[in-house]
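Dropping the structure in here first, questions after.
The other protein chains are all here in position, but one chain of the complex has been omitted.
Should a chain be cited, it is by its letter among A and B, assigned in written order, with residues numbered from 1 in that chain.
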Amino acid sequence: MTKIWIKTLAAIILIGLLIAFPKVMGVLNTNIFIGFAIMALFAVSLNLMLGYTGLLSFGHAMFFGLGAYTTALSLKHIDNLPISMALLLGVLGAVVCAVIVSPLLVRLSGTAFSMLTLAFGQLMYIVCLKFREVTGGADGLGGFPVPDLKIPFTGGIDMTDPVNFYYFAITVLGGCILLIWRFTKTPIGSVMISIRDNDNRVDYLGFHVPSVKSLVFIVSGGFAGAAGAIYALFQNMVSTDGVLGLFTSFNPIIMTIIGGVSSFTGPIIGAGLLTILEEFLLRYTDRIALFNGLVLILMIKFAPGGIMGIWDGVYRKWFKRRTLS
Amino acid sequence: MNILETKDLLFDYSGHKVLNGVNLEIREGERHAVIGPNGAGKTTLFNVITGSYKPSSGSIKFQGREISGMKPYQLNRMGVGRSFQITSTFAKQTVFQNARMGILSKQKVRFNPFSKVDKMHKITNETNLLLEQSNLAESADMPAGLLSYGKNRALEICLALSTDPQLVMLDEPTAGISKDETKTLVELIRKLTENKTMVIIEHDMDVVFSLADRITVLHHGEVLACDAPEVIKNDPFVKQAYLGTLEV
């Protein structure tokens, strides 16, 4: 029983901190936090494939970008579209894309899977870059209206206000992360971990591996789309390099590797550390990617389990208990 | 009645006929051993029957239905389970989680993205029961990768049987374990395959003669003989070709 109490208490404290954050830290830090939360959801959705199912995608920006573009385009072209609908359309765009490409991808694994996702990601990037009538090309798509959030019995909440938007974004992003966490606890969650460990045995136990991979791919893509949709609302601007470029796909990978692939919280911790590192480095240099690259190399080389892997090792040493991924 | 039948089964691996017209009849409920020298095609025969490879030609019938070319997951759902020569478990997961995978499949909870798996008490209970039957209950919370080799082989067999198949195919279950452990494992196999049909590949002749009702001798991808253990033991043809090289 005590465990549940500790958990409840921790949750209450966490929620309290999240509510107090904009009041204590100011608008600038609040915006940085939103950026972090978007990347955290993006990285967690990627880790559903990378850490849980053992599939490395180099094209995850495809879903992030589709979510962002769909939301931006629908707000630009549909009058009086509620913000929630714009968000849902963004997710839908990413899900539809995942449904279309998944039959081709799920038959592959290992390097071949990574390559095909890279190819799809680049294809999407090039298409959006070249068809600038629709997407604005490299200049991007900006200045679309960000509607008020309509809640029954209230007048509607102004979403251009950074603090209001913070509460909205954190609720959506946090909710999505909780849903993904819940997803990993279902039987499908067990199956995907088993696919990572030994897909041949999973096949021999009577599971249809491609359809499980397919579902994971679609769920992962859908949540990446949600992250992209919030990004579009947050920036009020989407561009090919911002949401579809190769580095948009690399970033969540870097975060996941830093935080640790084999735990749920790893990517969130990685996103946090990378955000802090970036904010710190930006004061001295523009060459952030240099540090990201170095950190990535050092992590892969010396701590492939990431921060959580190191923590697990320390924990095991001190408490002589076995923890599991 | 035959539960499994292969007819003129041929498997060609880049010009090399690993299986050269294998005719196999496995009777319902029997324990059937497949023996033969290294390279005779035993594991390939298993792989072709259980769906790892497609046969080049010939037919495989399971309970009267043609199954050649079917995928492993389809065959498992029809009631074919198998173990591997090289232990194939989920090393990073606990023994309980390993066994639960089989139980999930057995209970047809193969594609449920909504329920909490830890809260599915029926699955949990059944998994614990299976582990108890497999003498693995006390290691339930241990990662499979940390088990002793003997226990790992027991888990391998436990996984093969976890989906409750009618036909179990065990590929050298006792490979590489000590005499004592072999005895325990043979007892386990005997207990778990009660009322099932079992086909076993085995090099240890003690195990073969203590378990098998009938024996098939495979040599160069062909069936050399198929009969009761006593007959096989005394078959001069088999002796000359194969058994002479082993201490019986």
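FYI, a residue touches a chain if its C-beta (ideal position, glycine included) is under 8 Å from a C-beta of that chain, and two chains touch if they have at least 3 such contacts.
Going forward, contacts and distances are computed from a predicted model.
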item: Chain not present in the shown complex, as UniProt names it (candidates "tRNA uridine 5-carboxymethylaminomethyl modification enzyme MnmG", "Gas vesicle protein", "Tetratricopeptide repeat protein" or "Amino acid/amide ABC transporter membrane protein 1, HAAT family"); value: "Amino acid/amide ABC transporter membrane protein 1, HAAT family"
item: Partners of the unshown chain among those that are drawn; value: A
item: Touch criterion as defined above, residue of A:L48, A:L116 or A:I195 at the omitted chain; value: A:L116
item: Among A:K3, A:K301 or A:K317, the residue in touch with the chain that has been omitted; value: A:K301
item: Among A:I126, A:L179, A:I276 or A:V314, the residue in touch with the chain that has been omitted; value: A:I126
item: Contacting the left-out chain in the complete assembly, out of A:M25, A:I78 or A:L104; value: A:L104
item: Residue ranges of chain A at the interface with the undisplayed chain; value: 50, 54, 56, 58, 104, 108, 110-112, 114-116, 118-120, 122-123, 126-127, 130-131, 250, 253, 257, 287, 289-290, 292-294, 296-297, 300-301, 304
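One rule holds for everything that comes next: only the chains that are shown with their structure count from here on.
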item: Whole-Å gap between the CA centroids of chain A and chain B; value: 43
item: Of chain B, residues touching chain A in the complex; value: 50, 71-73, 76-77, 81-82, 88-94, 97, 100-102, 104-106, 109-118, 120, 142-143, 146, 159, 162-163
item: Chain A residues within the chain B interface of the complex; value: 182-183, 185-191, 193-194, 197-198, 200-209, 211-212, 215, 219, 322, 324-325
